[in-house]
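The other protein chains are all here in position, but one chain of the complex has been omitted.
We call the chains A and B, going by the order they appear; numbering starts again at 1 in every chain.
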Amino acid sequence: MSEKIQVAIKELKRVKPLVLNLTNYVTMDFMANALLAIGAAPIMSVCDEELEELIQICQCLHINLGTLDKDFISRCDKAIAYAKEYKKPIVLDPVGAGASLIRTKTAQKLIPSCDIIKGNASEILSLFQDSGQTRGVESVHSTLQAKEQAKKIACEWKCTVVVSGAVDFVTDGYRESEINFGSPFMAAVTGMGCTLSAIIAAFRGVFPDSFDSAQLATTYFGLCGQEAEKKASGPGTFRTEFIDRLSNEN
Amino acid sequence: MSEKIQVAIKELKRVKPLVLNLTNYVTMDFMANALLAIGAAPIMSVCDEELEELIQICQCLHINLGTLDKDFISRCDKAIAYAKEYKKPIVLDPVGAGASLIRTKTAQKLIPSCDIIKGNASEILSLFQDSGQTRGVESVHSTLQAKEQAKKIACEWKCTVVVSGAVDFVTDGYRESEINFGSPFMAAVTGMGCTLSAIIAAFRGVFPDSFDSAQLATTYFGLCGQEAEKKASGPGTFRTEFIDRLSNEN
Partner (left out) sequence: MSEKIQVAIKELKRVKPLVLNLTNYVTMDFMANALLAIGAAPIMSVCDEELEELIQICQCLHINLGTLDKDFISRCDKAIAYAKEYKKPIVLDPVGAGASLIRTKTAQKLIPSCDIIKGNASEILSLFQDSGQTRGVESVHSTLQAKEQAKKIACEWKCTVVVSGAVDFVTDGYRESEINFGSPFMAAVTGMGCTLSAIIAAFRGVFPDSFDSAQLATTYFGLCGQEAEKKASGPGTFRTEFIDRLSNEN
């Protein structure tokens, strides 16, 4: 592993950033375990009344639309307002954008407020359209197909965009990076994409540059996947080994 | 493994059916991982506003009553209406029917709309009564005790009924099948029954015959459990190995 990543992970473990997750019900357990394993401190909330206090003490706000509903969307709006007031960075994962209008519209509404957007190729492609680009929550496009769209979003909204897939792509509109690590098992484990977004949020909670944070986190994530694959015999054992690697690989 | 199952799994992986799950909060992570492992595409939703779109693109609607409340029940009613409109099959898991009146009544209300019902013996037995047959979400009856009741439900509502347990029983009122695979560890892992229902929904999303789908899915599920047991030393390692087997055993 490169010295730059080793230094970053060491700093992350020293700071132990508190990441506030407004996220889906399906993958919050795996996400929380991944954040803890890497050395961050996760907190999940479903409660409007504590948002202001939690945003004051957190280092990064992480929003994931995986099981959104009207209350969740209203909570995101409030959280984003507080995050701006208290100058906390915001990472968005527009899960299932393209699969339903409410997911697409919500993602489109939130993007202008976010520092980093992480989606699969289909989700990223759907962000300038209204519907029908994704099939459920999985991508039917390759990262390559979404590169130009990612750059457009990054330029338009002055943010960093990460397209995750067999190859990952990170851009802030000026800089760009293709990341070619990972494992085929990663597509067979639920919440792997969600968890990448959470890890990006942890890095962004420590480092001020969104592009650097996203690139380092995505690289580290892929390297851990590559290592975990060596001890895995299927998606079940891979998931377990991957958490071990997130914790140890530094 | 029989050639028939191997062919079915191959077809399932080719089609990659999208299963829309309206399900409980406890086991959705395990359920999603099992669906992905077998080659299906899971999506979970808690949002009325996207139901129509998601039902249009899915191959099967899977309803699980494990953590129902009034909003959840109303969402199920809407989803079932859309599923009928768009001619999508419906699989129901009446978790905890018999443990509370609202679970029993909801299950009884939904049954007439469903293609396949999968419950443990106590749940199936409670479906013609009002309460008190189950102890929480676990069965206190044997599959054998619920066979006649399963056949009655199947005939009355023209559906397929699966009674899961140490021995599984599948019937559509005319055909019936006892399935004798599985592992004692399966009763020690949370959500094993829920996940069987999800896997049945994945098969039903690919194959038109409810009885065949239920029988194939239940057999495959049991065989994977049997194989997973060989590498497990407790319910924790069993759960991990089981996901590996769902993915590999074909």
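The criterion applied here is as follows: contacts are C-beta pairs under 8 Å (C-beta built on N, C-alpha and C of every residue); 3 or more make two chains touch, one makes a residue touch a chain.
Since the model is a prediction, treat every value here as computed from it, not as a measurement.
The missing chain, though absent from the display, is touched by one residue of A:Met44, A:Val167 or A:Ala187; that residue is A:Met44. Where chain A meets the missing chain, the touching residues are 18, 25, 28-29, 32-33, 36-37, 41-50, 53-54, 57-58, 239-245, 247-248.
Counting the whole complex, the residues of chain B in touch with the unshown chain are 24-27, 29-30, 66-70, 96, 99-103, 131, 135-138, 188-191, 233-237, 239-240.
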